[in-house]
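What you see is the complex with one protein chain gone and the rest in place.
Moving on, here comes subunit A:
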Amino acid sequence: MGVTPCESRRRSTYSPNCTSQTLMPQTITHQFDAAGFDAFVESRNEPSWLTDLRREAWDHADAMAWPDRRHEEWIRTDNRIFQLKKYGLPAVTSPDVAPKPQMKEGVELGGSIETADSFTVSESLDPELAAKGVIFGDLSRLSEEHEILIREHLFTAFDPDYDKFAALHAAFFSGGQFLYVPRGVVIERPLHIGSMLSDGGTDTTHTLIVLDEGAQATVLHESNGVTADAGGLHIGAVELIQKAGSNLRYVNLQEWGHKTYHFAHQKAIIGRDANLQWTIAAMGSGLSKVNQSVDMVGPGADSQVNGVMFTEGRQHLAYHTQQYHRAPSCHSDFLYKAAQQDKSRTVWRGMIKVDKDAQKTDGYQRNDNLVLSQTSRADSIPGLEIEADDVRCTHGSTTSKVDEEQIFYAQCRGFTRKEATRMIVIGFFQQIFDRITIDSVRDALSDAIARQVREYE
């Protein structure tokens, strides 16, 4: 394999063979209040530039109101039962939870980082990659050694002042990951990030990925709860920063427990002729509010965004996406497919935004929904905001049901009702799978879907 674990500064109770799925009760936590913030910063041993950044974010967070339902992004998403004071970051150690990696099955990795409740519990990087100047590890651990690199990029894609969740994240992020791929370096083997959340735990991980000019990498990032219905809080952010001609495949499989709150800001900034393929699978959490934006800032930038959402029970997943064309001759291709069961609901609100200077823009945006029960619901709101005059932008959205005739037809071929439903639902998502070139990712996604699909009444 050629991968050796590198030194982790924080000690932990993590053991790779641990099968226990129980939470060690966290008695001491840093709450999201002034005292909690001070104690949190105190415990971190970080360089002052980072502490200053956190303090500013905390001041802002403290002064900001919660987004209310009159706000465009929150009209369809009721956040009132969320109580921040129920959550806090573990102050002492990570909980004893076993990682649940799915996407690295059978994959030779170039490196891996595992976190549990925002503690980095293991890090590894192929020494050959390290020798080429690749940096991959815990963000705050690296913030001293690689101050210049990290300062230059941290919070340049992510906006800490976007809303209160963003500000809280900026103040309290922990167990983050930093990946830097130097100019021209091509990483063939995928890098893996796994985040676990204990029942009732808190995760504030921040992912910062920087690909320098002409660099290439694949990152498989997955988030899991200890059990399917575990509670907890994730306030997270992802920053993908791509310099000219770089190439990134980034896959995010979100399977938080179904009582978990998931608030995330995820943004890519893509430079000249750079290429991004970003695949999101959102299966977990009870309530999600995610902002995903792909900003094409250099001419010729190309992005493909694929999304799979599959919900059940009373899950409510709200995704606000943006394809932002800020430079001419960029291409963006966006496809989200969502299926809803039981009383669940997904909200997708997408925007293609084209600046005045972004002539020759080619933008595509599509959202398909498969509503699987009488009581589930899909809100699909595509949008265009175009200021340039020489562009091609198309968008569309569909909402359909599983056809009883399809189920009957499959039954006549020996499929049980459940098998038929599962097959039809997986078939619905196939168009996305067809775009995924990594076998382990395709398998992990179809397994995740198959686990969640139930009989369709």
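Heads up, the rule we're going with is that a residue touches a chain if its C-beta (ideal position, glycine included) is under 8 Å from a C-beta of that chain, and two chains touch if they have at least 3 such contacts; residues count from 1.
Quick note on the criterion: contacts and distances are computed from a predicted model.
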Absent chain [UniProt protein name; select from "ABC transporter permease subunit", "Xanthine dehydrogenase family protein subunit M", "RNA polymerase sigma factor" or "Vegetative protein 296"]: "Vegetative protein 296"
Among A:Thr375, A:Thr394 or A:Gln430, residue touching the chain not depicted: A:Gln430
Contacts of subunit A with the absent chain, listed as residue ranges: 403-406, 408-420, 423-424, 426-431
